[in-house]
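I have placed the structure first, in the form of structure tokens, so that the comments after it can refer back to it.
One chain of protein is taken out of this complex; the other chains stay put.
Every chain is named by a letter (A, B and C) in the order it is written, and numbering of its residues begins at 1.
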């Protein structure tokens, strides 16, 4: 019998669900014991129900897995301790609390619970401590399980790159402009007629999420709740003809003087001991490239197996004088920004001893 | 015999040269009397020397035109009064002054002379008055002709949209991020391996040009020189997989309070009587769209025959409080931002009576 | 009061409906008097109901037109004589016969009726005589109106280019491979995740349609029905990352010996006097390009306002010896292959005196 932790994927047939399966099929400490889907697919084999849209093929160990309903009762026999949710918001709102009530720790990709006061919103390298809020959440909601959210896929680059700058120099204002990949909208998502020879300068709700989540992520958990930092962030969000990999330009005003060299040093030395060495953790959370024309989505999105944030073109932001820095970030939106982020949250949760707790 | 003004195109075989020919082949007041090319193509018929890369076909009236050397002597018989230069910088540096010395008014697309103190850098809707600097230029340089520059293709959207805001509200700081089309780099320009499923976050020299030219364009000609305005502008420039049409996001801090409604009203009512009604002038220099997801390059770049600036998503910029506005601009980089801009400069020059002068 | 023929568009909000509106808003002999849509949009103004996805803007004369139900009764007051149908197959099956029964001549883009024995399937340059089948259709079905179909968008290039070859040399076998544009699938149609850096080698039902329709189109109407020709056609259909413009490679075995020169001459001289000079007819139905690398979709699809077929690379097909010819065709799939084709069918119908009949 396996000593691995039994886990399930909710909404396993969609694009994010497929990423979860890709990451979990051979995971060293988690074992996939259940896949759920909507009513339409319940009872089908995975290979018959899923229209596989990511590169490569369905892992052979999952091809014949029979899909169950997205309901705690339906997976009770398999007894997953962790549940990775790739559900859309409407189903997440109902199903995720049901699983948490039934005792599972839900690692959610949906936005519904992200900004709730008692729900940890976590990128473990930058705010693993927020995971401890689970105790309060359980007490308040009366759950034996929990809900832990990962972030909007666009905020990962800005938030991770801001963490070392915030700690070393303080942050006042951040001007962000995103150039986001098509896969961020799921499948089928964005029409090809909207993205061939084109850019769409609007993504519904995205700018608001980016602004709100960045501040929660950089907040401090004081044992009672998250104390949000005081900086402001403003974003323009755009969709560009790229498959995977969100680019975000950053113009940052810091509290204390900053130089490109100091910014680069802070980002390159950034590490979190709670996370280092975990199976899904990249060796370097932030990779800073020196070449003037990098990072680029197609060439650099797989850095650190798609889990590193890649930063480039670090230079002074003249409009903020000695307090200004500007650069670009790239993050893989369906690995670091979605499925990979949740798996790393789960690994960190174990490392911090919270599963036993 | 035609009463039209005889004109020539220098560097007629390249991508910008092709646009000039497209615009001038049936122009109501200019008549194409000479096309020049590099030594390699001299003496060939246009259709044999040019690899036509823009949409449609070579205008039939130009197919058999024999290319001459790029030299005033070679076109002397045709006696062009205006010379439209699509030359690359290295040749422009030599050839443009030669033509100006020989008496022609050169409308240049090259960057070489743009920032010279006595060279007008003109988008006629916003600074037609700079054209009067030609008198000083002639005096200082001893030319009977002149050199008049149009701008870098990326600055047209920012500069034109800033003009009415600057006039009505004052401008302090501008954060720009560009998403630029492939055609901005000419032909062959950017490799397809750099632009399929990719974004390149760097264009050599572009950010510096954008920052310098925007300030010169919004300056005031006081009879002696250009008084540059005091605002600062900072840019991130990116290349995206789009054929034509540069998008630029704008986050603007104004001197006086501003609202989206007031900004839109100022942009929509913007007109310049020196330019209105000219053959190449769009009816509306700035078109503001209301739809949340517009403008988009492929769908909107031909607004006003590719000569209007299209603005969208006008909203408050929260990081600048009551003094902040943000929006996106789109301009057709090879029409408004290159050949069309030069032709409109020439038309304005005539309208202002400077040809006779 | 206008002397124009009153016409309606069924399914006016979709991508093909938009093309109809673009073509009919300023048509010299037709006047748009009604636009219909699904229940969801009924009663709304066109500009509020339509998500305009083609280039340019909604024609201003149509912006405020109120959408009616897709029902003969709903448009009875406007009394359209011609009805252009952009309906999907399921609605076309019901609504098109209803309009024909009510007396309108329906020019349909749907595939449902195309292969019915008594329904003309028409590309007027190549088989305008099939329009006369309307008399039989009326008799058999007891309609005062009629249904006239245009073709699948992919077959236009092959069928038009085969017509002069068939007439001059006879045709035995045709091997076709298509590279089709995204717009052929409507909007939203093909996901961007399926078409960025990708080709999809399958389009449901397309190969069968291409094979069947090509033979009907080249058939002879003998007063009783269509006599299909004996040749065979086999296709591979592929979707490629192109907005508009279907390319089809052709390897053709002819009955009698053929040479590239003879094939080109036959195609270049091809004209149909029933069609020549009509408002939507191109001057040259088939344009043969000499340049080795043309036609190309983006550069050549607008040839003849998108109504010409463009042929290139005409050369011998060695596998068929003296009887073989091979080349490539390009046709604009939403103009010639959809809305434009229907409008030209209607113009031809008038020219042939069938409206009065």
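The criterion applied here is as follows: a contact is a pair of C-beta atoms (placed from the backbone, for glycine too) under 8 Å apart; a residue touches a chain by one contact, two chains touch by 3 or more.
No experiment lies behind these values; they were computed from the predicted model shown.
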* For the full complex, which residue in B:182, B:203 or B:309 touches the chain that was left out? -> B:182
* Specify the residue from the set C:130, C:163 or C:313 that touches the hidden chain. => C:313
* Considering the whole complex, which of B:125, B:197 or B:317 touches the chain not shown? -> B:197
* Extract the touching residues of chain B with respect to the undisplayed chain. => 15, 53, 182-183, 187-197, 241-243, 298
* Which parts of chain A are in contact with the chain that was left out? -> 53-57, 196-197, 243, 298-299, 302-303
* Structure fact -> Omitted-chain footprint on chain C covers residues 173, 175, 177, 179, 194, 196-202, 204, 232-234, 236, 238, 240-243, 247, 249, 251, 292-299, 312-313, 317-319, 326, 328
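In this text, only the chains that are shown with their structure count from here on.
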* **Chains touching both chain A and chain B, listed by label** => C
* Asked: What is the chain whose Cα centroid lies farthest from the Cα centroid of chain A?
  -> C
* To do: Go ahead and note the Å separation of the Cα centroids belonging to chain A and chain C.
  => 47
* Approximately how many whole Å separate the CA-defined centres of chain B and chain C? -> 40
* Junction residues of chain B - those touching two or more other chains -> 196-197, 243, 298-299
